[in-house]
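All protein chains of the complex are present and in place, except for one that has been dropped.
Here the chain labels run A, B and C in written order, and each chain numbers its own residues starting at 1.
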Amino acid sequence: MAKKFNFAVKVYYEDTDTGGVVYYANYLKFLERARSEAIYSLGFTNLDLLKYHGVLLIVKSCNIEYKKPAKFEDKLDIVSEISSFTKTSFVMKQSILRNNELISIADIQLVAVDKNGKPSKIPEKLKIALES
Amino acid sequence: MAKKFNFAVKVYYEDTDTGGVVYYANYLKFLERARSEAIYSLGFTNLDLLKYHGVLLIVKSCNIEYKKPAKFEDKLDIVSEISSFTKTSFVMKQSILRNNELISIADIQLVAVDKNGKPSKIPEKLKIALES
Amino acid sequence: MAKKFNFAVKVYYEDTDTGGVVYYANYLKFLERARSEAIYSLGFTNLDLLKYHGVLLIVKSCNIEYKKPAKFEDKLDIVSEISSFTKTSFVMKQSILRNNELISIADIQLVAVDKNGKPSKIPEKLKIALES
Partner (left out) sequence: MAKKFNFAVKVYYEDTDTGGVVYYANYLKFLERARSEAIYSLGFTNLDLLKYHGVLLIVKSCNIEYKKPAKFEDKLDIVSEISSFTKTSFVMKQSILRNNELISIADIQLVAVDKNGKPSKIPEKLKIALES
């Protein structure tokens, strides 16, 4: 069973738009924060992955559905889990919830690349940590 | 044949991240600007659609693939066209190009909703303008 | 002696630019989050101030000095305190620190306005809470 990562986010003015809801691009910021925190919780940082393992995790595709609008001052929970793996990439399924109501759901494909942007093997230690 | 809308964007500091490329969420800002300009080019504004037609166009889903990174000070072209229609929604296919190189490609599903967020018929005048 | 409010912020990809540092406008987002959290810590929310007291706190001026650049994955502390008060406005002095190093320092003038944007008395309960 896949490991689940939890991350909490609060909606500030910067996240909203004139419609009174979170601007559609800003959910992707929440998702990225949650992914970075997942990496941190496993004992890695993005900077260390680059420095010691020579890889950067970049987003290759994003498929997001907006179910309900999140609003100013909402408290949101983001649940992330890995749904598939290849040698150089993985897909993270990320849900944004308010209490237990589903706000948005996304599949994010991440690829490990080297400094020149070429696909690169996911560092073994990271892969083990993500799967365990 | 579907009408094509063209929009040009320049990459400023605000759009980039420490990786030296456009931050993945910020492409969605470019796409939204292009959609707003498409609306304007047809003689509508988002404010008028709400005021005179009682509808707001909201994003229901976004499916984006990142093919190549866009960089600081790049000049990008966004080509948008409608790929399908229902009574209350439509899908816009949007490509981001640098010269003729494909940077990203996205399918954005937009839904017309009323002030209470309920799906609403796309105003006939807008539908005709989008299709003609 | 003025009450001090503390707030912690982490620097994510979204906050940085191609220079490898936090983009200058994004510090203002951190400052706003810290001010909102100060309000929350006193038992208020921005939405409640509007709903029950008919006021909105808006920024009238911002004077910020950038001393050192904050970087990707930095952990920052924001210390906020009120430095002066009038009936309808107050100035918040906000410092951004990394460990004990000063990153930025700002004076933000906030004005209470009613729904029409006219200056309005700061609600007595909020004023007392901010000063106590």
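Simple rule for what comes next: contacts are C-beta pairs under 8 Å (C-beta built on N, C-alpha and C of every residue); 3 or more make two chains touch, one makes a residue touch a chain.
Note that this is a predicted model, so its numbers are computed, not measured.
J.: I'd like to know which visible chains would be in contact with the absent chain if the whole complex were considered.
T.: A, B, C
J.: Just one of A:14, A:48, A:77 or A:114 touches the chain that is missing; which is it?
T.: A:14
J.: Of the residues in chain A, which ones touch the absent chain?
T.: Output for chain A: 13-14, 16-21, 23, 25, 71-72.
J.: Pick out the residues on chain B that sit against the missing chain.
T.: 10, 12-14, 29, 32-33, 36, 45-47, 72-73
J.: In the complete complex, which positions of chain C touch the hidden chain?
T.: So the residues of chain C touching the unseen chain are 19, 24-26, 28-29, 32, 56, 58-66, 69, 117.
Here, only the chains that are shown with their structure count from here on.
J.: Could you work out which chain's C-alpha centre is the most distant one from the centre of chain A?
T.: For chain A, the chain whose C-alpha mean is farthest off is C.
J.: Relative to the centroid of every protein C-alpha atom displayed, which chain's own C-alpha centroid is closest?
T.: Checking distances from each chain centre to the full centroid gives A.
J.: When the centre of a chain is set as the mean of its C-alpha atoms, what distance in Å lies between chain A and chain B?
T.: 23
J.: Report, in whole Å, the distance between the mean C-alpha point of chain B and the mean C-alpha point of chain C.
T.: The mean C-alpha positions of chain B and chain C differ by 33 Å.
J.: At what distance in angstrom does the C-alpha mean of chain C lie from that of chain A?
T.: So the centroids are 28 Å from each other.
J.: Residues touching two or more other chains, restricted to chain A: which are they?
T.: Those would be 29, 32.
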